[in-house]
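Removed from the display is one protein chain of the complex; every other protein chain stays in position.
Should a chain be cited, it is by its letter among A and B, assigned in written order, with residues numbered from 1 in that chain.
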Amino acid sequence: MNPHRRSPLVKIAAFLVYFFLYAPIVILVLYSFNASRVNVKFEGFIPNFSDTIEMDGSIVKASPCGPFHWYCDLAKNDDVIDAASNTLTIALTSTIIATIIGTMAALALQRYDFKIKPFSQLSLYIPIVIPEIVMGIGILSLFSQLFGWLNSALDLSGDARLSLGMATVTVSHIAFMVPFVTLVVQARLQGFDKSFEEAAMDLGANEWITFRRVTFPMILPGVLSGALLAFTLSLDDFVITFFTNGPGSTTLPIYVYGLLRRIVTPQVNALSTVWILIVFTAVVALQWIQSREQKPTAHS
Amino acid sequence: MLQRLRENKSAQGTLLALPTTVWLFILLIIPLVLTLIVSFGKRSPDGDVIYTFTLDNYIRLFGYSTDCTNGQTSCFDPLYVNILWRSLTLGFNTTVIVILLAYPLAYFIARADPKRRNLFLFMVLIPLWTNFVIRVYAWMMLLRKEGAINIVIGWIANLLHIPFTPLEMLYTPGAVLVGMVYEFLPFMILPIYTSLEKIDGSLYEAAADLGANAFKTFLRVTLPLSMPGVVAGTILVFIPVMGTFVVSDLLGGKQVILVGNLIQRQFLDARDPTFGSAASLVLMVMTLIVTYFYTRKFGFGDEIVAA
Partner (left out) sequence: MSTEFAVELRDVVKKFVTPEGHELNAVDHVTMQIKNGEFFSMLGSSGCGKTTSLRMIAGFEWPSEGEVYIEGKAMGHTPPFQRKVNTVFQSYALFQHMTIFQNVAFGLEMEGVKEDEIKKRVGRALEMVQLSGMERRKPRQLSGGQQQRVALARSLVKTPSVLLLDEPLGALDLKLRKEMQLELKSLQQQLGITFIYVTHDQEEALTMSDRIAVMSKGKVQQMGTPVEIYERPANKFVADFIGESNFLEGKLKSISGNEAVVFVPILNAEVTGMPMAKDLVNGSDVTVAIRPEKIRVVENQSGAGVFKAKVGTSVYIGSDTHLYFDLNGTRLKVMEQNRISSLDPSTFYVKDEEVLFTFPPENTLILKKD
């Protein structure tokens, strides 16, 4: 019996589901070349390099980018640039911190017995079983209470007043990312044979050298996939950011959401397309590096 | 000092786990307690919280109203109960549809040629890397009256010479359902795939050897063994659907108000955090109860981590 035998029905169903997954994205990208400012209808592609283009019945001065009109428009939009840089700053900072403390927690939970272990393990499941919005408004309440109290207690005023911003978003992102990092690394550690570490110690390495030279390189793939997961969660997050951001800490999802409630030009589509391309390239590059590192040892 | 720490394994474990535990305690546990406290409070005229102990918010949420049309002092207003019920049914419907769509694809990938399996899996992940909000926007463009779906249907109708007026699809409950299904589909595919992939190939051979046909093998071997994946996927889909407000906000407009929208409005537009806190706790209890009974029946799979 061929284990790869599949009924054609399964193939058709799989194809349809893939179609369902990709059709909206294709449309999204297509509309980024729309020769319409309103972007309600598809009015045809922006023509190749010409001085003027016809848009929604009127003649408009074309950008020098030809069909990539909306992409150039995007590059000139300072709000988008700011939002993008905020998003990346938050994602990078929170990923680094979450990966470090999450990996430490995974080691503790997998290797040691200690008093608060059941509590630590249980708290990891909170972001999985509780809707994000509940956490979001809870954190908002915490910050507004805390800042209100601190501002009056320390008699802060003007710019010194504590308020929502980059720091609150980052701190909150770490809170919901850490459990995912920990659970991923923990799953990796489950199959980790302790005799590797014992062998290192047996050969004269102390605890720290053992960790640096043996344990860490061996769990690195798990740590990396935990970090990658955390990073994409942060990039994708809307709800937590929505409740914890303040002036000057608008992220791309928040910015796009704001636009969608007002008027939408194909700029948003251009932004989406660039976004998809960047994330796609980053992930493919990471996978490639990882697979190249593992090639000589065909990781199980 | 170092020697003592070296011998005290329990202290080492505590130290390693401490940053995460403290972080989660401050940013997840304390906020939940605070939400509980606020939900028992009252809204001041300027939108601040007055800390007191009253169950008014919960009573209002479950239908008690003093704003009655028939002149009575109090009456039952189903507004909020309806919202809760709508969220629950939407969560249920979304989950069922997502399982029905995800299973065949997960099955297809799990039984594909191992060399191409990763590619197929990768193709499930790519849509996830577009942003959550952007994915909703894509559906706005598809469902709109002048949108792609209406264009395609109109084009087919034209070919067949059938008269066609564009369908009003955006800002309907159906649009919200489609949006939810699209958003969370990958979260079901991954855990089901993981549990299907774990099934030892010789089990299929054993089933065939014992006389089971393909359908019976699926029913008696494959399906039961993949249940942990379905359970994990359900948790990953049902809970976020219950708490999301972006999809209903953008695809449902004013037509489809869910608990998420209710909560969000209390915190931003209506400025009544006490009522919003009560609603969000009710939402949390609802999801916890459903998850508890569901996982008690089917177990809690490790597959959650795989996604």
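The rule is short, and it goes like this: a contact is a pair of C-beta atoms (placed from the backbone, for glycine too) under 8 Å apart; a residue touches a chain by one contact, two chains touch by 3 or more.
Computed from a predicted model, the values in this text were never measured in an experiment.
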Check: With respect to the chain omitted from the figure, which of A:214, A:233 or A:276 is a touching residue?
Finding: A:214
Next item on the list: Considering the whole complex rather than only what is displayed, give the residues of chain A touching the chain that is not shown.
Entry: 193, 195-196, 198-207, 209, 213-214, 217-218, 296-298
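Rule of thumb we're sticking to: only the chains that are shown with their structure count from here on.
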Notebook entry, point to check: Hey, how far is the Cα centre of chain A from the one of chain B, in Å?
Noted result: 18
Margin query: If we count contacts the way the header does, which residues on chain A are in touch with chain B in the complex?
Written below: 1, 3-7, 10-11, 13-14, 17-18, 20-25, 27-28, 31, 39-42, 101-102, 104-105, 107-109, 111-117, 119-120, 123-124, 126-135, 137-142, 145, 171-172, 174-175, 178-179, 182-184, 186-187, 207, 232, 235-239, 242-243, 252-253, 256-257, 260-261, 264, 268, 272, 275-276, 279-280, 283, 287
Note to self: Using the touch definition from the top, list the residues of chain B that touch chain A in their complex.
What the structure shows: 6, 9-17, 19-21, 23-32, 34-35, 38, 101-102, 104-105, 107-109, 111-113, 122-142, 144, 146, 148, 151, 182, 185-186, 201, 204-205, 208, 214, 235-236, 239-240, 242-246, 250, 260, 263-264, 267, 273, 276-277, 280-281, 283-284, 287-288, 291, 302, 304-306
